[in-house]
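A single protein chain has been omitted from the complex, and every remaining protein chain is retained in its original position.
In this document, chain identifiers A, B and C correspond to the written order of the chains, with residue numbering beginning at 1 in each.
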């Protein structure tokens, strides 16, 4: 499984004075999307952290097309676009019904508690459909 | 020293669709106020945490009088109203020039890394003017 | 209907360096709880704002008992404890399974676009079981 969708509503606390979902909050949604994709694959990110491995964000981008508002019911589609021992790449597409609101990307690396780079766990790569 | 003031501006990301500073963000300001009061007393909260003691919030309240907007230059007055081995109490008053926008209170307890209750450090109480 | 429950997970972005759900974020949960209770009553807070009436927070408090962590599945029970033309009061209880994590309260007032106090709409009070 390399793709997963979640649905949620924009919270009032996530809006800004322009009346829109504030641009920084999209990245917190993307994080929820990755976590839920991992759960749907059978993974457990919290257990992974408790085991001493952390996925840290190395790069992020987002292109905003149409703004979202309070209480909008949104669908976030999260797709793994690359998975290797070095990094994990996701693409995010946020929709309100059929309208694409934004497209984003992230690159994650794996580190230990001290922050030293580690290989992505083989089990995580297998869940992403990589033969290891 | 039991009272300290800081000045800062409301960030756009802290506003909401009503055009006001969102009510939850006042509590993050209060936290900055406590940290800066502690620094002005000669304390270092980060070092305290690195030493294994944490101040956790047991109670919070806030009464909102006048809303704040993006870019408002605000003054937060933080006052220690009680300090004992069991707890630390602060009062917060947020002003825009002479106008009082809100009044808040917090009660903090001290815990160790495992979350077990600890006595407030004697040095912290001395900084608050308590004879220990 | 005066009580409603929602379930959700703690997001990573809502945690802090102590490893816990940050104390300010509970108030954003409470806001979601009120919105969903209003929706379950047949109301639509967004439409109410579009119609020119806003519910503003006059008072908030929270007593924290047990911390929450990333990915915890929480249940928020929101209860209307008072409803009148002058104000609306809610109580919040946040649970992780059977464990009560915190109890909070809010008092809301109704204002128009200019911020002038208004009576709570009769329809809103009827939804809360008040005869008007």
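FYI, contacts are C-beta pairs under 8 Å (C-beta built on N, C-alpha and C of every residue); 3 or more make two chains touch, one makes a residue touch a chain.
Quick caveat, the model's predicted, so the values are computed rather than measured.
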Residue, one of A:1, A:24 or A:73, that touches the chain absent here: A:24
Residue touching the undisplayed chain, where the options are A:40, A:62 or A:125: A:62
For chain C, residues in touch with the removed chain: 12-13, 15-17, 19-20, 22, 24, 69-70
Interface residues of chain A (partner: the chain not displayed): 17-18, 22-25, 27-28, 31, 49, 54, 56-64, 67, 115
Interface residues of chain B (partner: the chain not displayed): 11-13, 27-28, 31-32, 35, 45-46, 49, 69-71
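Assume only the chains that are shown with their structure count from here on.
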Chain-chain pair with the highest tally of contacting C-beta pairs: B-C
Chain B on chain C, rotation in degrees - Cα superposition, rounded to nearest 5: 180
Centroid spacing, where centroids are CA-atom means, of chain A and chain B in whole angstrom: 33
CA centroid of chain B to CA centroid of chain C, Å: 23
Chain A: positions in contact with at least two other chains: 12-13, 69-70
